[in-house]
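Report on one structure; see the data block that follows.
Only one protein chain is missing; all other protein chains are in place.
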Amino acid sequence: MEWLNILIQGGLLGGIYALFAIGLSLSFGIMRLVNIAHGDLIVLSAYVALVVVENTGLDPISSLVIVVPMMFALGYALQRGLLNFTLSGGLLPPLLVTFGISVIIQNSLLQGFGAYTHRLQQGAIETASLPIPGGIAVGVYPLLVFAVAVLAIAGLQLFFYRTRLGRAFRAVSDDADTAELMGIDNRKLFALALGIAMIFTALAGVLFAIRTNFDPAAGPIRLILAFEAVIIGGLGSLWGTLLGGMVLGIAQAVGAALSPTWQILAGHLAFLIILIVRPSGLFPRTRD
Amino acid sequence: MAPVHVDRATRASRIFVFVAVPALAALIALPWWSGPGNMRLVAEMAYYLALAQLWNLLAGYAGLVSVGQQAFVGLGAYAFYYMTGALNVNIYLALILAGPFAGLMSIPVSFAVFRLRGAYFAVGTWVVSEVFALAASLIGVLGAGSGLSLTPAIVRQIAPDRAGRDTIVYLMSLGVSLLVFAIVYLLLRSRHGLALTAIRDSEPASASLGVNTFRTKLTIYIATAACTGLVGALIFLQKLRLSPEAGFSINDWTVVVIFMVVIGGIGTIEGPFIGMLVYIVLRELLADFGTSYLILMGAIAVAVMLKAPGGIWGWVVQRYGLQLFPVGRRLVVAPSDGPPVLESSRRPRQEGSDSSPA
Partner (left out) sequence: MSLLRTHGLSAFYGDFQALFGIDLSVEDGETVAIIGANGAGKTTFLRAIAGALETAPEMIEFDGRRVGHSTPHEMVRLGIAMVPEGRKLFPSLSVEENLLLGGHCGRAGPWSLQRVYKLFPMLDELRRLPAPALSGGQQQMAAIGRALMSNPRLLLCDELSLGLAPVVIRAIYDCLGAIVAEGTTVVIVEQDINRALDASAHFYCFQEGRLALSAPTKNFNRTAITAAYFGL
């Protein structure tokens, strides 16, 4: 059943794409900041995990215990020390500063690790598969990643709607000026926001690096995939982003079925078509 | 009412002309007093300057921050290679047509990317560039992944000997760079330039005054794409080889260009010159350290954006009020009973001072 296979494989890809997109979404939703360095931060997380794995003998997934807090701290410091100062100058400063950071990260990784590709080795789970009726084998690992994405989004929703801090985030996302007038320290909140975004970025970085080869230049395509998932899904909703990621994944799977080299291009084309035909995305929540 | 006239030049600009003209003459004569190495370097400076002027026009004046201009470099280059190769078009004709081809391709692109604003627009243009690069790598007649080469037969259309070719291509680079600069400069001095500056300063305000912001921006986008395509064709004429990776390289054609404009002074005409010089100097100085010059340029660009968003030239303007390429208009009133008096002056505003009452 070719079509079912395409739907399942493509749909599961939505998991990793959603994980790529969470950090970008949070950053934009709360700070109105499109972080051009986002993809490079995903790749940076993979490299950090690589170093941790090589020096501690931990397996990649266990290394998350170290990688995630580190990247949280990096995100907090980056926002507090640098990005907070770009927010009041209009369109150019945040865009160009994050662009500069992207180039700095890429070339620093290149200088430090060389242009070689790496992959994190997790072991048997990478190739394990679950047979389901219809003669289709579903990869255990993609299923796991998808589950992580669902848990991540559910967890974030709980955080935003059931906690005091989450409520503050939602208020700032609505109206940062008024939130400050109500006593919220925006500078600290923004820094926390990027820190939290980096938690998911680190998660995405490690999980993707287990299945996919990465090198210092692997950042931009990750940013683009995250971006496409967000736009296809529509702004303002994390579940929408998951669905957007699934649509993207399925479009890619269709392309790959026609010819393996068509995979990424098919995704881009689907994105452009949706952008032209339905600019607000497939499942938007009204606000921008 | 006292007679009034509009003054276009500044004192500094008048002085500058005396410096620029001899320098230009020296550059034009370069093939006769220097060698191919320097010609290649100056040609490179020339086409980087052109790309920087164009990106500055798009981002600094029209407010369209594109991170995908490399798409048009590649499109112009591929059009040129395909025309001279498979279609056997004369090399000069192919060069002339490459630009308009890129300009034409920018129209469907605009349908997609103009749906997006701000940083989303930026990433959207990037996606479009990736699409073109991927498409080129999949199309057989374009050489697919390995690309195309310019055969000696094609290249000999310029001149039979190596030295002659080098000289002609060098002069063409200078010429194209001057042409692009002239187009950008005249555009900014014209009514369209005034419209652009108004849009940059405040889009809603200028729209309410009757400036057709969408059409102005679209025109600039198409014109910039065409010029970028021409430069792209010229660049790859000199390189003799074209691949999707090289033609659509964001690192080569966009990253460096953006850094140049930002460091030199975005939204000013003089800025790209300065930024280009900074880039060349840094690259030559740090040549032994791999891509570390990119790291340094990135760091400088970040620092500039945070501390001095107007770049080097913006700082000069603020400090000294200099303008070498005046685009403003100064109203000079000549009262009936005395010497002319300066009424008001317009200078290009720096990005970054976002001021509006709540």
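Note that the chains are named A and B in the order they appear, and that numbering of residues resets to 1 at the start of each chain.
In this section, a residue touches a chain if its C-beta (ideal position, glycine included) is under 8 Å from a C-beta of that chain, and two chains touch if they have at least 3 such contacts.
What you see is a predicted model; the values in this text were computed from it and never measured.
Among A:32, A:80, A:170 or A:211, the one in contact with the hidden chain is A:170.
Listed residues A:151, A:182 or A:273: the one in touch with the omitted chain is A:182.
Within chain A, the residues in touch with the undisplayed chain are 164, 167-168, 170-171, 173-175, 177-186, 287.
Simple rule for what comes next: only the chains that are shown with their structure count from here on.
Rounded to whole angstrom units, the spacing between the C-alpha centres of chain A and chain B is 33.
Remark: chain B residues 59, 63, 65, 67, 111-112, 115-116, 118-120, 122-124, 126-128, 130-131, 134-135, 137-138, 250, 255, 258-259, 262, 266, 290-292, 294-295, 297-299, 301-302, 305-306, 309, 351-352, 354, 358 touch chain A in the complex. Across the complex, chain B is touched by residues 34, 36, 82, 85-86, 88-97, 99-101, 103-104, 107-108, 110-111, 177, 220-221, 223-224, 227-228, 231, 261-262, 264-265, 268-269, 271-272, 275-276, 279 of chain A.
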